[in-house]
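To keep things clear, I will list the structure first and then write my remarks on it.
Every protein chain but one is kept in place in this view of the complex.
Moving on to chain A:
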């Protein structure tokens, strides 16, 4: 067992968990932030994507006990009081179908746009390629990332 503190969405939590408990399950089961989803547990689908120190990171493989001192941001903390431009774009274009993967998509997109504020179509497709959407809302995800870039510029 490990005792450690975790900074999530600006708030510090004292956590006791197994050394190997992935961040995903600490977020969902201990801190009750369930916006981050489980999809595959092997880092292949992207539904569990959060930001660690601003960078999109798969939370299903990453032991939370190693993240002391890191800034973790989840979909719940992406923006407070208003919508983030990526969320606005997602809403405007009515991207989701079932909605389950969309938090991970939004976290990947928002981190990507920080690194590349003015991406072309190819760059968007590359950046989002590792986030699966079983409903295949890919056309709208692509358009929404482009729209969000426009909103942020």
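By our rule, a residue touches a chain if its C-beta (ideal position, glycine included) is under 8 Å from a C-beta of that chain, and two chains touch if they have at least 3 such contacts; residues count from 1.
Going forward, contacts and distances are computed from a predicted model.
Look at the chain that isn't drawn here: its UniProt entry, checked against "Amino acid/amide ABC transporter membrane protein 1 (HAAT family)", "Ferrous iron transport protein B", "CoA transferase subunit A" or "Molybdopterin-dependent oxidoreductase", names it "Molybdopterin-dependent oxidoreductase".
Only one residue from A:66, A:134 or A:150 touches the chain missing from this view: A:134. Counting over the whole complex, chain A has residues 1, 17-18, 21-22, 25, 28-30, 32-42, 44-45, 47, 74-76, 78, 83, 87, 90-91, 94, 96-103, 106, 125-126, 128-142 touching the chain that is not drawn.
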